[in-house]
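Only a single protein chain was left out; the remaining protein chains are all shown in position.
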Amino acid sequence: MALVAMATGFVLILIGFYGALTNRNLLRMIVAFTIADTGVNIVIVAIGYMHGRTAPILDATISAREAVARIIDPVPQALVLTAIVIGLGVTALMLAYAYKLFEKKRTLDIARFAELKW
Amino acid sequence: MSHLPLALVGLLCIAMVIAAVVAIRGRSLPIAILAAGLVSLVASVLFLVLASPDVAMTEAAIGSGLTTFLFFFVLGRVRGGQDDGQPDGGQS
Partner (left out) sequence: MIKRLLALLLLAAIGSVFAVLLLGYTPDAELNLTARYYAERTAADIGAANIVTAIVVTYRGLDTLGEVTVLFLSATIVGLVLAQGSGPGRSPSVRTPVGELLGTGARVLAPLILLLGVYVFVNGHLTPGGGFQGGAIVASGMLLLLLADPLRQFSHGLISTIESVAGIAYVAIGVLGLVLAGGFLDNRILPLGTLGELASAGAIPLIYSLIGLKVGAEFSSMLASLSETEEL
């Protein structure tokens, strides 16, 4: 089960990269980056999954003593928590820059922004 | 009975890949943004099946909530540039 999820995460990363490389509209490129971001998060969470075990929360069904035998790895979840929040911050930054670029040049076509080319 | 979660995960993964392809190649930009929100939503359900409720909650609130709203805010402000750069889109 974790293998299927991991393969899907990798496919999402590839789809996101393809969208970022071939689209020329700025907003579509940003959408592609968020899809690649989601793919990376899925891969990391799928690494921590172990068959037959459950979530790392101690409650009435999992006491503190049997936690070692019953829970999955909690570290990838902590990493992905951080990654999702920072992904939103980066997306907000990209969108702010896209807005400012449109304000300057009235176009969202990235082939038009040629000032930095040789 | 261990086939049920596997079938569910398989269905979720197929839905995610189809939604991602629609988000990349969709005809209009609002459809692409909604498809990206759908990818996030299905990913949050997948996180729940993979026994990570914290991550599922975060992805649902941030990925498919706030990100889609941010996109639509900016899309509403840059009305003129929606079809720039598409092969069959704007000529500017």
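A and B label the chains in the order they appear, each numbered from 1.
Going forward, a residue touches a chain if its C-beta (ideal position, glycine included) is under 8 Å from a C-beta of that chain, and two chains touch if they have at least 3 such contacts.
Since the model is a prediction, treat every value here as computed from it, not as a measurement.
If you put the missing chain back, the residues of chain B touching it would be 53-54, 56-58, 61-62, 65-66, 69-70, 73-74, 76-80. Taking the whole complex into account, chain A touches the unshown chain at residues 2-3, 6-7, 10, 13-14, 17-18, 21-22, 47, 49-51, 55-59, 64, 67-68, 71, 73-75, 77-78, 81-82, 84-86, 88-90, 92-93, 95-97, 99-100, 102-103, 106.
As a convention for this text, only the chains that are shown with their structure count from here on.
With centres taken as mean Cα positions, chain B sits 11 Å from chain A.
Interface residues of chain A facing chain B in the complex, by the touch rule stated above, are 1-2, 4-5, 7-8, 11-12, 15-16, 18-19, 23-28, 30-32, 34-35, 38, 41-42, 45-46, 48-49, 53-55, 57, 72, 77, 80-81, 84-85, 87-88, 91-92, 95, 98-99, 102, 106-112.
Those residues of chain B whose C-beta lies close enough to touch chain A in the complex are 5-6, 9-10, 13, 16-17, 20-21, 23-24, 29, 32-33, 36, 39-40, 43, 46-47, 50-55, 58-59, 62-63, 66-67, 70-71, 73-75, 77-78, 80-86, 89-90, 92.
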